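The complex appears here without one of its protein chains, the remainder shown in place.
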Amino acid sequence: MTAALGLLGLLGFVGILELVPRIGLVDPRFLPPFSEMVAALGGEVGTPEFWAALGSTVRGWAIGLAIAVAAGVVLGMVIGSIPLLRAATTSTIEFLRPIPSVALIPLAVLLYGPSPQSTLLLVVYASFWQVLVQVLYGVQDVDPVARETARSYRFSAWTQVRRVTWPTTLPYVMTGFRLAAAVALILEITGELVIGSPGLGKQIAVAQSSGAVDTMYALVIVTGVFGVLVNLVARMLERRSLHWHPSVRGEVPR
Amino acid sequence: MTTPTTPPETPGTPAPILEVRGVQKIYQGKQRNVEAVRDLTFSIAAGEMTCIVGPSGAGKTTLLKCVAGLLDTTAGEIVLEGERVTGPPRGMAVVFQEYGRSLFPWLTVRQNVELPLKEKNLPKADRESLVDEALAAVGLADVHGAHPWQLSGGMQQRVAIARAVAYEPHVLLMDEPFAAVDAQTRGELEDLVRALWKRLGVTVLFVTHDIDEAVYLGQRVIVLSMSPTVVLADVAVDLPEQRDQLHTRSLPRFAELRAKVYELIQQSKRGVRPGSGDEHEQPGTAVAADTQSGSM
Partner (left out) sequence: MSVGSVARRTMLTVGLPVVLVTAWWFATANSTNFFWPPLREILEAFADTWFSNRIMADVVPSLVRLLVGYVLALVLGIGLGVAIGSSRTLRGVVEPVLEFFRAIPPPVLVPILILFAGIGNEMKVLVIVSGCLWPVLLNTVEGVRGLDEVLRDTARCYGLGRRSQLTHLVLRGASPQIAVGARQALSIGIILMVISEMFAASNGVGFTIIQFQRTFAIPEMWSGIILLGLIGITLAFLFRLVESRALAWYRGLRMTQRGEG
């Protein structure tokens, strides 16, 4: 039922995209009919450039996300588990976190030029905070009784982390992963678009400056589809990790 | 939202304020339909205190929601003060079982009680005095500015009762209002409801699955069968009007009535239903419990 409605919605949306330029509601030079976008996409798919660009985007996104998640988890667990460290770093984290990652664009360009590293810097910086903050929430959420119990049984520090802290934190890590995955994609494309590092974003900029509007839309659709896939997979992973976890949590203001 | 029907007035007996006639409710599900209520008919006189008991899942909440106009009936009709219920009627207030979820958490206690009155466009002075009175009546004169979640469960349910009382309804519906509070508080709240009922002359329809509570509170107890639900018995509670937790509950008559209703509930759980030969109770008249149970 829901699937049918959703399909109806998608079909309607595609229909509107097709009709609006055809009946002249919007200038087709600005918004070509959907069929032309599809045709342009068909043309793109046949070129090696497209696949190279897609590969660059996916690679940059995945590497950046992996670094951010690894760094966020490790630092989050360490900072979160040591109360003094946590207290001492809170203000710094609260300061650094809202700094918009795009502020680093000029620096990245200076340091690395239009290379994948520039974009990687942005991706890692932006997604790192998402993970770190969630992990810190997670460590804080560990049941004090469980912690006390572990201590009274004289678990080693490592065992405490593995048996007590980590299981509680895992769902938060997955939430952080989901948020970071979306943010990483945004910054990956942004870097490519603005800095000109290789990837779909750069191809979009190229298509725009060469007036290939239908190709531009086709590539935007590709980024959207990739974004949907990322969200779906991340949400599935998050749900799976929540499966055995009784507490009901979400991205809520705390 | 009610549409007028002809008031069935019979001289001599007090006109019923609420009539439930042949009500059936089938939940339309995705895979299957659930017939929660099959055929309910009873009527309630103005100013009466009626308790409805039935096993869990009997459809008590469903019935109450239909009466409150929150659910459409599949068949039959509900008539309140001569008008057919098609949506939440004006002169009716409901106290829900889930007290924690029926109060607006973003409003203070006072605002919670006042909001429905604002909606009635009452002048400010009237609102103020109604709210003050209602909160004082439930013993919460000093927590106006608190938010509901800052209060204990029993206090939250008092706020819900105060809100209902301040609304000045003709009919007050209560759906297992005390199921989730501790025994001590429960006794106090039961006495509170009886006191308010006497003072305000409001008609109360009180749903519970607690037999003691039903007998202690009610002038009559309607026992429902298992789902799909029909009325199994209508027991008149002939206890003295002046009731209190200690004495009333130790009266021999209380124990008898309690046993009677208990037996009926047990039958209900075993799936006993009024036989086809059983005639339906006359609306508004309580069939003596002895004859009813004797026939089963």
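Chains: A and B, in written order; residue numbering restarts at 1 for each.
Following the convention adopted for this analysis, a residue touches a chain if its C-beta (ideal position, glycine included) is under 8 Å from a C-beta of that chain, and two chains touch if they have at least 3 such contacts.
These numbers come from a predicted model, not from an experiment.
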{"item": "Partner chains on view for the chain not depicted", "value": "A, B"}
{"item": "Option from A:T89, A:Q117 or A:S241 whose C-beta touches the chain left out", "value": "A:T89"}
{"item": "Given A:G24, A:G46, A:P100 or A:P144, the one touching the chain that is not displayed", "value": "A:P100"}
{"item": "Of B:V34, B:L70, B:A195 or B:A255, the one touching the omitted chain in the full complex", "value": "B:L70"}
{"item": "Contact footprint on chain A, counting only the chain that is left out", "value": "1-2, 5-10, 12-13, 29-31, 87-92, 95, 97-107, 109-111, 182, 185-186, 188-190, 193-194, 201, 204-205, 208, 213, 216-217, 219-220, 223-228, 230-231, 247, 251-254"}
{"item": "Residues of chain B in contact with the chain not shown", "value": "65, 68-70, 87-88, 90, 92-94, 96, 98, 101-107, 115-116, 118-120, 147, 149-150, 163, 167"}
